[in-house]
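Shown here: the complex without one of its protein chains, the others still in place.
First chain written, first letter: the chains are A and B, and each begins at residue 1.
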Amino acid sequence: MATTMTRRNFLISTGAATAVLGTAPAALGQQIRELQVWHTEVEPQTVKTIQDTSIAEFERKFPGFKIKQQALGWGDLNTKLLASLAAGSPPDLTHLNPFMTASLWKKGLLRPMDELIRALGEKDIHESTLKLQYFEGKYYGVTHAIGATYIAERRDLREAKGIKPPETYDDFLKLTAALTEDGKRWGLQMPGEKLYIGFVHPAEWLASNGGSWVDPKTWRPQLNGAAMVSTLEYLQKLNKYMPAGWSGQKYLDSLAALATGKVAMVYLSGARTIGYIERYAPEGTRDPDHFQPMLKPRGPQGSKGTSALDGENWAVFSQSKYPNEAFEFLKLFYKREHYMKYCHTVPIHLTPIFKSMMADAEYLANPRIQKWRSWHDFMVKGLEGNRFLPIGFSRPEDNLLPFLAELDGSGIVADLIVEVMVGEKNAKAEADRAQKRAEELLAQLGFKRWS
Amino acid sequence: MRRGRGGRRALVHYGGAVLLLLLGAFPLFWMLSTSLKPGDEIFATPPTLAPRHPTIENFRQLFRETNFAIYFRNSVVVSFTTVVLTLVVSAAGAYGLTRFRFRGREAVGRLILLTYMFAPIMIIIPFYILMKQVGLVNRHLALVLSYTTFCLPFCLWLLRAFFRAIPLDLEEAALVDGAGRPRAVWYVVLPLALPGIIAAGIFTFILAWNDFLFALVLITSDELKTLPVGVNDLFNATIVDWGMIMAAGVMITIPTVGFFVAVQRYLIQGWGAGGIKG
Partner (left out) sequence: MRSSASSAGRDALWGWLLLAPSLLLIGGLVLYPVAYNLWLSLFDKHAFLATQRFVGLEHYRYFLTDAQFWSAVRYGLVYSGATLVLQLALGVLAALLLNETFRGRGLLRGVVLFPYLIPTIVAVILWKWLLNDSYGLVNSLLLGVGAIRVPVGWLGPDHIMTSLIVTSVWQFFPFVVVTYLARLQTIPPELYEASEVDGAGPWRRFVHVTLPQTRQVLVVIVLLRSIWMFTKFDTVWLMAGDGAVSRYVRTLPVYAYSRTFTYLQAGMGAALAVVMFLTLVAATVVYLRILRADEEAAA
C-alpha cells in the first residue's frame, strides 16, 4: 500500500510539473536513465506485482536506471506504438500482438533476441507460442503469458437436457436452440466489439472451416470463399438465439449476462469469466459444476474447431535506447519466483509459457487454480490437441502477413458479419462486397500480389 | 406580469416544470443511485430506484485501483490554465478591437467569426502533425493551446460586445483624473464587463473540461490523461464494471455542476447580453 501511494504521489507531482514546465520528467534528474516498458496487463494487482518484483530487483541490480511501466488498453496498443515510432520515441520494451509483429519486423524495426530465448530455455517454452516471432532463423519476440479463449457454458443446463458437447456447427446450433427459453434465457451471446466480432472470431471461423484470410501465395483475400459463406449462413441462424441488443454490448457485458443467468453460453470467454462468476453468479452456482469451458465446433469444410490463444509477445525495438538493459529486465521478469507471482495475479488467464511451470505443484497450489482446476486442465488438453491459434490467425503461417492490423482496423469483416447476422442480408452478396473492399484495401496498401 | 388564468396556467407551469426537472436531473440521479449500489443489486431485474443496501465501495475501488485521481488532477490543471490564458488573450484582443480604431478592424472581426465554424474534427490530423513537428505531442501545453484557440472566437465576440456597451466616457473620466490606462481598465472597464468575463470563463472551462478528441489524439501517457479520455479507457478496459464507472461519472459531475450552480447567474446574463441579441 505504502509503495503505491508514494508512486502515485510521484506520478501526480511529475504530471503537474510536466504540465507547468512542459519539460520531460527525465530532465529533472540527469543521472537517472529511464527505461520505458509498455504492456497490456492493466489489472492493478498485476501492475503492482511487476513493480514490486521484477522492477524492484532490476533497479537494485542496475542503480542509475529506473523502469517506467505503462499499462495500455489492448485495443490502443497498435495506434499508440505507431504514433510513438513516428514521433521517434518508441518504448524500449513493449508488448506486441502476434498479428502485427511481422509488419514491424519487415520494416526492420525489431531486434533479435536469440540469446534471451536460449537463456530462458528454448525447449521449455511451449510449442504453441515458441516460434510465433521466428523470422528467417531468428527470434524477435517472446510471449509474456498465454491465455486460451473458448466458449463458456452452463454445463448443468446442457447436461440436464442430455446433450453432448457440440462438434460441428450443426450440433452447436441445435444446442443453442435447446438452451433458449423464450423470455427467460437466451442460448448464446457474442461480444459486440468490432475487434472481436470482426477479427478475432472470423479468424477462428475461417480456421475451423478449412479457410484462411488470404491465399497463401497470392495474398488474395478469401472473404467470399465457401468457408466464409457457409459460416455466415450458420451465424445468421445462430443470431435468432442471441439477445436482440448483443451487437451494442461489450464482451464484459456478455460475461455478466452468463454469470447472472441471462444467457446459457458466451462465445468469447477466458479465465476472466471466473472473476465475473465469483462476483455475480447466484450463490451455490459459483463452481465448475455449473460453469465450464467448451471447445469451439468445426464447420462443414473444416477438420477441427479452433479457438484464439491470447498472448502478446515482448519485443525490443531497433531504436531502443537501452536494449541490453531491456533484455536484462526480461531475464528478471521470467525468473521463476517473479514469474510465478506474475502469473498468479490473474490465475489461468496468465498461464506460464514454460511447460515445466504449467505442471509445477507450487504453481498449481494457487487457491483459484485449485478451485477451477478443470479450466486449467482444459486449456492444457486443448494445447496438446492443437486446438488453439494466436489471436487473429487463420493459419499458423499468418504470422508472416504484414497487413492484418490494417485489415482489422478497416472494419470490413465486422461490417460483413453484422450485416449478415443482424441485418439479415444475403450472405453471398455481402461476402462478395466485402471481398471487393478487402481487395481494394490491400491494393491501396501496396500488397497486391494477385492479378 | 400577466394575471394568471388561475388553475390551467399553474398546471402548465408546474407540469412542465416537473417534466423539465426530470429530463435534466433524473438521469444524473440514476447515475448516483447506481454508483451507490453493490454489485448484485446493480444487475437486479427489475432495477431498484434507490439502493437498498447503499455502499461506497464503488468509489473506494475507483480511487484505489485506477488512476482516476490523476486524471482528475490533470483535467483541473489543464482547464484552469486554459481559462486564465483564454481570458487574458481574449480580453486584450476584445479591448483592442473596441477601444482603438484602425484599418482592418471589421475584417478581423469577421475573420474571427469565420474560424468559429471550423469544427475540431476537420483539423485534428494536421494539428497532430503540427504538434509532432514542434515536439509538443503528449504535453499538456498542446491541449492548453488548442483549447484556448478554440475558445478565442466566441470569447472575443462576447467580450467585444460587452466592452462596446461600456461607454467611453467612464474610462476617459478616469484618464482625465490622472489614472494611467491600465488602471482605468482594471478599475473601470473590467468590473463592468465582469458578467461577460465570467460567462467567457465558464464557456472556456466547460470546453476544456469536456474535450475528448484532442486529448485522445495528443496525449498518450496514462499519467497525463484528462478525465474524458481516462474515463473512456476505464470504460473499455477489462477491469471496470458499471458500478465503478457510475462512480466515476458522479465524481466528474459533482464539481462541474456545483461550480456552475455557484455562478449561474452570470452565465445567463452574459450569454444574453453578449452577442446573440438581434
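Simple rule for what comes next: contacts are C-beta pairs under 8 Å (C-beta built on N, C-alpha and C of every residue); 3 or more make two chains touch, one makes a residue touch a chain.
Please read these numbers as outputs of a predicted model, since none were measured by experiment.
All shown chains touched by the missing chain in the whole complex, by label: A, B. Note that of B:36, B:78, B:174 or B:252, the residue touching the chain absent from this view is B:252. Against the chain not displayed here, chain B makes contact via residues 1-2, 10, 12-14, 16-17, 20-21, 23-25, 27-28, 30-31, 34, 42-43, 45-47, 89-90, 92-93, 95-97, 99-103, 105, 108, 112, 115, 117-127, 129-130, 145-146, 148-150, 152-153, 156, 172, 206, 209-210, 212-213, 217, 227-228, 231-232, 235, 242, 245-246, 249, 252-253, 256-257, 260-261, 264, 267-268, 271-273, 276-278. For chain A, the residues touching the chain absent from view are 75, 79, 82-83, 85-86, 107, 183, 192-195, 197-198, 243-250, 253, 257, 262, 406, 409-411, 414-415, 417-419, 422-423, 441, 444.
Going forward, only the chains that are shown with their structure count from here on.
Chain geometry summary: the mean Cα position of chain A and that of chain B are 39 Å apart. Within the complex formed with chain A, the residues of chain B that make contact are 39-40, 43, 64-67, 69-70, 73-74, 77-78, 81, 132, 136-141, 220-224, 233, 236-239, 241.
Those residues of chain A that touch chain B in the complex are listed here as 8, 11-12, 14-16, 18-20, 22, 42-44, 70-73, 75-76, 80, 83-84, 86-87, 250-252, 256, 260, 272, 279-280.
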